[in-house]
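The other protein chains are all here in position, but one chain of the complex has been omitted.
Entry: chain A
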Amino acid sequence: MTSISSASAAFTGRDPGNRLYGPVPDVTEQSGYTDEHPARVGFFTDTSVCIGCKACEVACKEWNTLPMDDSHGVRDAIGLSGMSYDNTGQLGANSWRHVAFIEQSRAVDLPMPTFGRPGDDRQGSGPSVSGCGDHDSTAKAQASVLNVEALSEFDPQTGQSGADKQVRWLMSSDVCKHCTHAGCLDVCPTGALFRTEFGTVVVQGDICNGCGYCVAACPYGVIDQRKDDGRVFKCTMCYDRLTDGLQPACATACPTQSIQFGDLDELQARADARLATLKDQGVETARLYGRDESDGVGGVGAFFLLLDEPEVYGLPPDPIVTTRDLPAMWKAAGQAAAMMIGVAVTAILGSRRR
């Protein structure tokens, strides 16, 4: 039996190779690709440059011939979510990329301008996301283009201009994380989910029997069942394209390089550098999500640079692969089964013979 699960080969109480939980140096090799195998690939989604164009969503749907669905995953339905520009709503069986839109505002405590002319107080309003040049004018010019908040003095709710309130848009293209410790892969009872030679996690449609266990096991709520089909579907990181030496469709279509595809270690180095740049520019809230290999899922193959807390984007703040606690669960089940035998024997022995 091949190692279909990332953990099935060793299920001891101590788990020295971190098969259930913790950092893994080479998850592809651990999954049974012991000979030469390609480097682990992944996505680095830099949300600070996402413009919310949804080219990734379209490219994904086109390439993978995914059916249309509304914001609740209902197939062949057109529906507006009624909450933002986001009518995709969520990741699911028919949406393998999902661009989240979050409109945010904040109060700013600036000295009131003497003359309330819009733009007078533009200087220094908000953290400068861009502006790599030393020249102040360059920074301002770029900020005015790239920062929504620079254009936000007009408040549509009060109909007034003013610098006491800023608006910004967060946009982030969510995708399957291709976890190091993938809950979906661990719990799949048919072996339909497997780890590819690229270190990604893919469903084999001809094996899946639609038991739905992976749907409940995913800590990110990514994989879902297609109701009229019965089987489950999720991002494959374009396994078919990868085997032909092509990039995934979403990364290829992304016009701003918000979605970057490549070898995971290279992407990680790039992300660290990008985070340092943003921090230098004063973007205090920037952080990497899923980059840490010691997190609850052993780090992910598709990680993100976010500008706010993960839950703002609909991501769990501290996900943990459920299988981490499985040894304790099996232990409890064994004890409970023994308890049943004990109770039954007690009941028999404690009863009068006929």
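Methods note: a contact is a pair of C-beta atoms (placed from the backbone, for glycine too) under 8 Å apart; a residue touches a chain by one contact, two chains touch by 3 or more; residues count from 1.
Everything below uses one rule, namely that contacts and distances are computed from a predicted model.
Novice: Could you check which of "Energy-coupling factor ABC transporter permease", "NrfD/PsrC family molybdoenzyme membrane anchor subunit", "Biotin-independent malonate decarboxylase subunit beta" or "Glycerol-3-phosphate dehydrogenase" matches the UniProt name for the chain that's left out?
Specialist: "NrfD/PsrC family molybdoenzyme membrane anchor subunit"
Novice: With respect to the chain omitted from the figure, which of A:N209, A:T243 or A:T277 is a touching residue?
Specialist: A:N209
Novice: If you put the missing chain back, which residues of chain A would it touch?
Specialist: That gives, for chain A, the contact residues 1, 4-8, 11, 20, 81-84, 86, 89-90, 92, 100, 102-110, 124-127, 166-168, 183, 186-192, 207-213, 215-225, 229-232, 282, 284-285, 287, 292, 308-309, 311-319, 322-323, 325-326, 328-341, 343-348, 350-354.
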